[in-house]
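Just one protein chain is left out here, and the rest sit where they should.
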Amino acid sequence: MSATTPGLIPQGGALSLPPTFVNDDESIRSWLLTTDHKRVGILFFVATALMMALGGAFALVLRIEHLTPERTIVDALAYNRLFTMHGVVMVFLFMIPAIPGAFGNFLVPIMIGAKDVAFPRLNIASFYLYFVGAVVVLIAMQAGGLDTGWTFYTPYSVQSPSAVVPTLMGLFIVGWSSILTGLNFIVTVHTMRAKGLGWMRMPLFVWSIYGTSIIQVLATPVLGLAVALVAIDHGFDWGLFDPARGGDPVLFQHLFWFYSHPAVYIMILPAMGVVSEVVCTFCRKNPFSYRAIVYSTLGIAFVGFLTWGHHMFVAGLSVFDAGAFGILSMLVGIFSAIKVFTWVGTMYRGSIAFKTPLLYVFTFLFLFVFGGMTGIAVATTSLDVHWHDTYFVVAHFHFIMVGGTLTAYFAGLHYWFPKVTGKLYSERWGLLAAALVSAGFFVTFFPQFLLGNAGMPRRYYDYPPEYQTLHVISTVGSWVLASGMLITVGYLFWALKSGQDAGNNPWHSASYEWLTRSPPPPHNFDDTPVFASDPYDYTETGATQR
Amino acid sequence: MSDAGAEHLDHFQDLEQQAHAARLGIWVFLASELLLFAGLFALYASYRAHYPEAFGWGVEHNVRALGTLNTAILISSSYAVATSVHMLRRGRPRFAAGLLVFTLACGSAFLVVKGIEYAGHFRDGVFPGGHGEFFVGKPEGVKVFYTLYFLMTGLHGIHVVAGMGVLAWLFARILQGKLTPPHTHPLDIGAVYWHLVDVVWIFLWPIFYLTPGTF
Partner (left out) sequence: MNELLRRLLFLPPQASRMAEDIDGLHYFVILATMFASSLVGVVAWTFIVRFRQRTNRDATVRVESTLAFEVPMIVGVLSLFLLWWVIGFRQFLRISTPPPNTLDIYVAAKQWMWKFSYTEGPSAVERLTVPAGRPVRLIMTSRDVIHSLYIPALRLKQDVIPGRYVTMWFTADRPGTYPIYCAEYCGVSHSRMRGELVVLSDEDYGVWLANSEAQAVASRDLGGPAPPSDSNLTSVGQAVAVHRACFACHTIDGQRHIGPTWRGLYDSSVKLTDGRTVIADEAYLTKSMMEPRADIVDGFNPVMPSYHALLTEPETAALVEFIKSLRDVPTASGVALPKVETGP
């Protein structure tokens, strides 16, 4: 079993094994100074996973605090900082960088038959920018963190006596990482596809990373500007948003949301790419419409830039603006609907293997539709007046971010675990954890829709006692969710060490990354790849008998 | 960057692919930089619509001659750097290097002129954030005008310095004989960045020097 197939942990007699990107040079220095996109991907994976754990820990504390209407375990000051840091860490240090940085880096060059990304040194620089920025944010947290909410609205963010400036400086640095990663992927996809691999034959995951990268490059600079202006106002008292000096605090919101709405598409597009891959592989089927997915991806990337005002319906926009942003928001929702339709259609007459990645995808489909349509609901202007800044919105975006993106992240984690490590995880534990994560998620966040309906505002430390029951249910759900995730960490670590060898293509997938060994060799392919086949061809005559 | 000749980096198939990737890369980066400035231009537009008189007054109060001088300086520098690229491709590295020196000199001159202007403002008691004697008794819009002025020209100045750094490094590489045909695309990239610096100024110039409106 282990004598002939290379695994993540080299066995004795390693000299006779073909080299993988792991065992080719195992020194720490070679990892820290790597320019190999696969290793950069793993660095991103580890760093972002740690940030996810940190953000998750904050969330658990927040939920415990909400077991009672008044003080449970922390005071108001600490609570306000905790929910802010939960948002900052989760959005900027996990959700934005994780799938592109980890999965994108590892897979995109392989999926297009390239040896690496276009700018490998820029790639490792991107990782270190992320790392340094994250460290600065963590240092700011040590200094007490900030309490403005992850949205940093002025004038409060300029006035708040908390670690606003160092946190924003850290985020400014992290933003650079995002821009350069996006730049790298755009150039890679344009210039480094294997000979003969046209745009319309690339794996859909590559398209999703490409669409994400466009958003990263164009939107992130505006966030950088917005946070820099707040930091400057806070640190040097330049008062650009200070009404007493003629400033307009609402202008900050325009700058902030101009980035932060497209940012949510940075968070979901890569996840959608994962879903496309998992659906096709585990249903052994071509996508119901490849073009529909491609055009929807581009549609989301572009139209997503035109909808930011729907976060500001009650902020003082004109009625005309509210109407315009409302319609555009309806339009952007259609693209997601097209994708869901396509994924479900792909399952029709497939050969469906009920494995952990597919169970996560099933959960994704239900939760994403629910979350997405509640997004359409809050885009309905009159309804948003009631729901804005309540737990309804909190539930909506957690359905998409956790029920959508995180679920897809777990699907991809399990799907590509054998690709990266050459090992198999335990399917029984995987299914159990997936069930716990799915159920735990729903129990945590569905009650929050009801809390929002009932009028419970977000970012509230204390709450009226009539809301307690729903809060308690939500908190118990968070424990189930957390247990599912912890179990996952457990069996994956175990599989890393002692898992069964996977072989090169345990899922018998037709997609291009499975054409090479698992784990891949240092330059991705032993021979120059020629991608003659369709990555989704599972027909009788297709070259799928792997 | 690799050394002279048709050698190319290992992960590319050939030099042509590497040069193509580098060129596409700088244009993508430029898109990013444009969005950064676009946010500030949007703030300017919004505040100007709100305070037309104060902004017009602020524009009139700037020294138009100095702004125009700076425009001329930067346009000349762009012409020089473009010619430098052309010369390098033609296999005339010393000429190309000389033109880069001229470009760098223009960049320095720009910064000196800007420094003179800033000094003038500080002398008048104009500081960003509406701090300073100058603002007493003046409408609020004037404070916003000058804060934006310092922000936008300051950010632009940082880019001038960064561009000069890039060009200086390229200058060194040319002198070391590392950039010869066919491997000349690094200078293309540096030149494109410098053109961005110039283009941003071309838009800063009218909004801060040429449009006093009616007040």
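The first chain written gets the first letter, and so on, giving A and B; residue counts start at 1 in each chain.
What we mean here is this: contacts are C-beta pairs under 8 Å (C-beta built on N, C-alpha and C of every residue); 3 or more make two chains touch, one makes a residue touch a chain.
Not measured: the values here are computed from a predicted model.
The chain we do not see here touches A, B in the full complex.
Touch with the chain that is not drawn comes from one residue among A:48, A:374 or A:488, which is A:374.
Annotation: of A:19, A:144 or A:455, A:455 touches the absent chain (contact as defined above).
Between the chain not shown and the residues A:117, A:365 or A:482, the one that touches is A:365. On the side of subunit A, the interface with the absent chain consists of residues 76-77, 80, 147-149, 153-156, 159-160, 243-244, 247-250, 283-286, 288-289, 292, 313-316, 319, 322-323, 326-327, 330-331, 333-334, 337-338, 340-342, 344-345, 347-354, 358, 362, 365-367, 369-370, 373-374, 376-377, 379-383, 385-386, 388-390, 450-451, 453-455, 457-464, 470, 507-508, 537-540, 542, 544-545, using the contact rule stated above.
Contact between subunit B and the absent chain runs through residues 51-53, 139-141, 214-215.
One rule holds in what follows: only the chains that are shown with their structure count from here on.
Averaged C-alpha coordinates put the centre of subunit A at 35 Å from the centre of subunit B. Every residue of subunit B that touches subunit A in the complex is listed here, in rising order: 10-12, 17, 20-21, 24-25, 28-29, 31-33, 35-36, 38-40, 42-43, 46-47, 50-51, 54, 128-131, 139-141, 143-144, 147-148, 151. In the complex of the two chains, the subunit A residues touching subunit B come out as 114-120, 179, 183, 186-188, 190-192, 217-222, 224-226, 229, 232, 236-240, 245-248, 251, 254-255, 258.
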